[in-house]
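My questions will all concern the structure given below.
With one protein chain removed, the remaining protein chains of the complex are shown where they sit.
Letters A and B mark the chains in the order given here, with residues in each chain numbered from 1 onward.
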Amino acid sequence: MATDIRLKDELGSITENLVETYTACGLTHHLGHTPLPSRDGVVDALADLIDVLYPGFARRQNLHIGNVGYYVGSIVDGLHDKLTQQFARALRHELSHQQPDLDFEALAQQKVVAFLKQLPGLRAILEQDVRAAYDGDPAARSHFEIVFCYPGLEAVTTYRLAHILLGLGVPLIPRMMTESAHAKTGIDIHPGAEIGPGFFIDHGTGVVIGETCHIGRRVKIYQGVTLGALSFPRDSDGQIIRGQKRHPTLEDEVVVYANATVLGGDTVVGHHSVVASNVWLTHSVEPYTQVLLEKPQLRIRPAGAEAG
Amino acid sequence: MATDIRLKDELGSITENLVETYTACGLTHHLGHTPLPSRDGVVDALADLIDVLYPGFARRQNLHIGNVGYYVGSIVDGLHDKLTQQFARALRHELSHQQPDLDFEALAQQKVVAFLKQLPGLRAILEQDVRAAYDGDPAARSHFEIVFCYPGLEAVTTYRLAHILLGLGVPLIPRMMTESAHAKTGIDIHPGAEIGPGFFIDHGTGVVIGETCHIGRRVKIYQGVTLGALSFPRDSDGQIIRGQKRHPTLEDEVVVYANATVLGGDTVVGHHSVVASNVWLTHSVEPYTQVLLEKPQLRIRPAGAEAG
Partner (left out) sequence: MATDIRLKDELGSITENLVETYTACGLTHHLGHTPLPSRDGVVDALADLIDVLYPGFARRQNLHIGNVGYYVGSIVDGLHDKLTQQFARALRHELSHQQPDLDFEALAQQKVVAFLKQLPGLRAILEQDVRAAYDGDPAARSHFEIVFCYPGLEAVTTYRLAHILLGLGVPLIPRMMTESAHAKTGIDIHPGAEIGPGFFIDHGTGVVIGETCHIGRRVKIYQGVTLGALSFPRDSDGQIIRGQKRHPTLEDEVVVYANATVLGGDTVVGHHSVVASNVWLTHSVEPYTQVLLEKPQLRIRPAGAEAG
């Protein structure tokens, strides 16, 4: 390659200038900090978790009730070690300033075991999610097809795992898990949301479910639905106040169709209500309400004109 | 690592409790079944298929008309074996209960060869898709840029392959292919949809095209467009009736702009019509119609107020 050596000499000063900015710009580097959890490590553990929650689908074939115990046992054993390492990193990163003497590995292990103990109970909830998906989608040919092919179930499963971890006080990793599902499915569910069983997201790309949403049982939502904040209360300094309920409540059996937006922490969509596509809803509605847009106005135009 | 051995001892009971749920919760495992097609195997074959449909773009460089035959021949030969293995798994999984004595490998091979025979004809349709993309996007600088960089074309190509497989009676794999494209592009096209040549999806994230859509020639749609179901007919038991036409028909030369939603199996958008952005359309419109929203009402508010 016809490399000009004089140009290559400039790389030293470029590096020096970059390193100088690491002092000047402190928000965009992570130098001199305790290690963060490993993204690859968390994604790898998440794949193991999904494998024991839905055995026989993703990886090892020819599992049956007689041999699955050995397979699952070895994965659970490995998960204990993988998760303890990542949880310890997350806990040390979050707590070492205030409590430098904590035994973070021991604390991590306790949380890992408490987490793994909840997996059997979680499977009963996921069973209801799968049933709801089959009952709610005419295109579904079978229940197993939903576990095998539906990205919505993967996003909901990942959220339910992350939500358990959040409740156990594990920092960072819940968000890392839901963001990995977001990247794969386009479905962004905050780990803090409260979501009842029998939850079905169809197609799902563009769905956003905010941190303080409350969602009841057997709720169904479609692609592009936002359950978001209407306004952000600010303190006397104009800073956004964090941690308040900013996102809506959907009661049992609610359906929200494609690209609808439901906003506000005081907004309650009553049970058995239906919010139609592209609706923008910022106030509460009674049970059994249907919320629809007016029919659009039609204009006849000469062919070839465009509007997009 | 300061592992507490007593905690680790609990892993056995956690595994036992998990395994017990595999009996109780039967929808969320795949134990004791014939093997499913391999996701990695299907994704690998899909990459080979796209490589022979668009030679010289993705992998091997410096191909020319004099040497491409050897390269393509070796890929086609490998595809024969890869696809036969995956098709056989899918066919056995679907049919072995009713017809246990079928020679699934032989049946798979017949379908593979019938499928590969359709690739040359498919390239003529893809050529029209590429031309439509270039003609329809002012940001496109050249035709090859569309093949090289546009995710919409990748999603449409994958759909066209999956649609052929569906017609050949190959189970599972069509949906696996379109879901892999969905994960990469955010575009969710059901393999069952009927889509004419010269189809262009620009940007594409959030597009959903339902199972029973009929789309004519030289149709253009943008990101966030849903072609979906308006309502699901139910039988006397309240079960959704599957397999009816639930999704709209777009005639030739229709354009549907960003985040519009067109719903219903009886909804026909007449040829040369334009549906503008964010429209919610649930009834048929004549040819050469433009469907637009009313201009939004404006409110002047003090700065700093928020709504979203």
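Brief remarks follow.
Note that in this section a residue touches a chain if its C-beta (ideal position, glycine included) is under 8 Å from a C-beta of that chain, and two chains touch if they have at least 3 such contacts.
Model, not experiment: these values are computed from the prediction.
Of the candidate positions A:72, A:91, A:130 or A:172, contact with the hidden chain is made by A:172. The residue touching the chain not shown here, chosen from B:15, B:28, B:84 or B:249, is B:84. If you put the hidden chain back, the residue from B:8, B:33, B:184 or B:245 that touches it is B:184. Along subunit B, the points of touch with the absent chain fall at residues 52-58, 61-65, 68-69, 72-73, 76-77, 80-81, 84-85, 88, 103, 105-106, 109-110, 113, 116-117, 119-120, 123-124, 126-127, 130-131, 134-141, 143-145, 147-149, 151, 184-186, 203, 205-206, 222-224, 228-232, 257-259, 263, 276-278, 282, 293, 295-303, 305-308.
Touch with the hidden chain on the side of subunit A covers residues 1-4, 7-8, 10-12, 14-25, 27-33, 35-36, 39, 172, 175-176, 179, 182-183, 186, 188, 190, 192, 205-206, 208, 210-211, 222, 224, 226, 228-229, 232, 239-244, 246, 255-259, 261, 263, 272, 274, 276-283, 285, 288-294, 305-308.
One rule holds for everything that comes next: only the chains that are shown with their structure count from here on.
Centre to centre, using the average C-alpha position, subunit A and subunit B are separated by 23 Å.
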